[in-house]
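Quick one: the structure is below, questions incoming.
The other protein chains are all here in position, but one chain of the complex has been omitted.
Letters A and B mark the chains as written, and numbering starts fresh at 1 in each.
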Amino acid sequence: MKLLSLTAVELGKKIKAGEVTAEEAVLASMDAIEAKEGQVHSFVTIDREGALKQAREVQNKIQEGILTSPLAGVPVAIKDNLCTKGMLTTCSSKILYNFIPTYTAEAVRNLERAGAVILGKTNMDEFAMGSTTETSAYGVTRNPWNTDHVPGGSSGGSCAAVAAEEVCYALGSDTGGSIRQPSSFCGVTGLKPTYGTVSRYGLIAYGSSLDQIGPIAKDVSDCAAILEAIASHDKKDSTSILRKDLDFTSGLTEDVKGMKIGIPRDYLGEGLDAEVKEAVLASAKKLEEQGASVEEFDLSLVEYAIPAYYVIAAAEASSNLERFDGVKYGYRTKEYEGLHNMYKKSRSEGFGTEVKRRIMLGSFVLSSGYYDAYYLKALRTKALIKQAFDRAFAKFDVILGPAAPSTAPKLGESLKDPLKMYLGDIYTVSVNLAGLPAISLPCGLDKKGLPIGLQIIGDCFQEKKIIRAAYAYEQAGTYQRSPLAEQ
Amino acid sequence: MKQTESSTFTVQTGRTVISDETMEYVGILGKLELTQEERQAAKKDMERMLDYIDKLNELDTSGVEPMSHVFSVNNVFREDIVEDRDGGEDTLANAPERRERAFVVPKTVDQ
Partner (left out) sequence: MSKEYETVIGLEVHVELATKTKIFCSCSTAFGSAPNTHTCPVCTGMPGSLPVLNKKVVEHALAVGLATGCKINQYSKFDRKNYFYPDNPQNYQISQLYLPICHDGGIEIETESGKKTIGIHEIHMEEDAGKLVHDDWEEVSLVDYNRSGVPLIEIVSEPDMRSAEEVIAYLEKLRMIIQYLEASDCKMQEGSMRADVNISVREQGAEAFGTRTEMKNIGSFKAIARAIEAETVRQIDLIESGERVVQETRRWNDQQGYSYAMRSKEDAQDYRYFPEPDLLPLVISDAYLQQLKDRQPELQDEKFARYLSEFGLPEYDAKILTSTKKLADLFEDTVKLCGKPKKVSNWLMGETMRLLKEHEMDPEDLGFSPGNFAKVIDLAETGTINGTVAKEVFEQVFTSDIDPEQYVEEHGLKTVNDEGALRDVIAKVIQEHPKSVEDYRGGKEKAIGFLVGQTMKAMKGKADPGIVNKILKEML
């Protein structure tokens, strides 16, 4: 199982050097999955035969010199809200229990072009709505650091699979923190790119104006390399942006001298766990020691980000999820009387509680008489939040803070009080509202032995700056493996 | 409103009241049919959530344009060129019920 302790880039080098074959890498992952899935349950679908076949093809192309990407031959796990042609894609929902897409998401295709081998699909909160991966219709995923705790969410399956060393890297998606928060809880590194950097074509939408796909891996170097592979200007996604600076790995320098880092005082106040605060401030200190300047400042409007986010995300979700109606694909109820009854029964039986909750909230805030008061108000708040970040980035290169107010809670605790769960997104949602890039990387453990995540936020299109800061910080420490990875 | 009251983690609850009719109406809009129990729970959740969302009213947003898209990118077009192939089998591959090349649904005409 040693192969899986490598980073994706390291494993890619070994494959390229002929020390390991792509097929051996898949088999190593399959062994690890077999050994650990019972404890962690990161996957919804595992495609052993498909992966082995793909690995053999990729291996030939590597040997023929056709595939030269650093990720060629390295197995990957894909969050189950990304369409994969011929492979079950459920969004961890009963309503898509049998859905087999006829096309592959652009980000995944980009990985395939780079020679990645797809092992399977990872568990998530149903339709990415949740922060714990407990709302999945296919069972909870557990935290590899302590299986009594949640892995975070919604990309909990992807983060747990990496932390448990079932796979070297995975793709996730981030609408309000769904890559960064579970990365923080699982002690791995996850990056949410600037909105429009990675094509959303084939990503089953939750909040279309907020969703971005991003990498989840063991370190910053992997994240940079993976992002380089998945980012593209895609004509099939109107919101995809033509960027010329996609050489993210060039940001992998240890040099943070003169870098101006701001820490929002608003991120250190009420509600933040003391141990998390301490770890974040210690991280800032380390960067300061390396030559960066660190300053606390008032970002403002932080408390308005969550209500604005939930209005916008729920509104968009209520519309995006209308297509799941039992007509074209997925679940249709067995007995019904007429069209509308078929719709209602299929959807009520097919969606879980949290999804229904958000559909209803979204339908309500868009309904006649409430649109201005809720939806437009939220869009105006979003504009103000964006302005607040613009002011901050006029002064600072990056913003540093916690990824989540606490470490991973125990299973079953969060869903009792949804509002409290939503409040856990306080440090992540504003990044999505403003379309910014941000990374979460491990910065220590709390007394319970659970990982703490450090979040570094950059201005739009400034991924290289956050990669630089994160890489510099990372060099000062060593990656800590989860107990499940050690097995 | 005093500063302490606008604290992030303090939510005044009990202000928003949603009627059963509204819950039924929202169910029609979202095509969801909840059991009585589910509906009561959902109603309570929604009231709490809306109380919390009301926090936005503390903010003066007059004169602020609603922002749908973060970036000011405009005019993303396709040329009018057909890239057609028979999509029928792919389109129908996941159909819960099909007849030859069409999806089958309960009869839609009102009598």
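Criterion: contacts are C-beta pairs under 8 Å (C-beta built on N, C-alpha and C of every residue); 3 or more make two chains touch, one makes a residue touch a chain.
Note that this is a predicted model, so its numbers are computed, not measured.
Trainee: Taking the full complex into account, find the residue in A:K235, A:K285 or A:K395 that is in contact with the omitted chain.
Mentor: Candidates A:K235, A:K285 or A:K395; residue touching the omitted chain: A:K235.
Trainee: Given the contact definition stated above, which residue among A:K16, A:K79, A:R180 or A:R200 touches the chain not shown here?
Mentor: The single option touching the absent chain is A:R200.
Trainee: Suppose we count only contacts with the excluded chain; which residues of chain B make the list?
Mentor: The list for chain B reads 25, 28-29, 31, 68-69, 73-84, 86-88, 90-92, 99-110.
Trainee: Touching the hidden chain in the full complex, which residues of chain A are there? Just list them.
Mentor: 82-83, 89, 91, 96, 99, 101-103, 105, 200-205, 207-209, 235-239, 315-316, 318-319, 322-325, 327-329, 339-340, 343, 363, 366-368, 371, 375
Note that only the chains that are shown with their structure count from here on.
Trainee: Distance-wise, how many Å sit between the C-alpha centres of chain A and chain B, to the nearest whole number?
Mentor: Spacing between the chain centres: roughly 22 Å.
Trainee: Show which residues of chain B lie in contact with chain A when the two form their complex.
Mentor: For chain B paired with chain A, touching residues are 6-9, 11, 22-23, 25-27, 29-34, 38, 42, 45-46, 48-50, 52-59, 61, 64-71, 73, 76, 78, 90-91, 93-97, 103, 105-108.
Trainee: Touching residues of chain A toward chain B in the complex: what are they?
Mentor: It is residues 98-100, 102-103, 195-196, 209, 235, 238-239, 241, 269-271, 301-304, 306-308, 310-311, 318, 322, 325-332, 336-345, 347-348, 351, 353, 356-357, 359-365, 367, 374, 376-384, 386, 418-419, 422-423, 426, 434-435, 460 of chain A that touch chain B.
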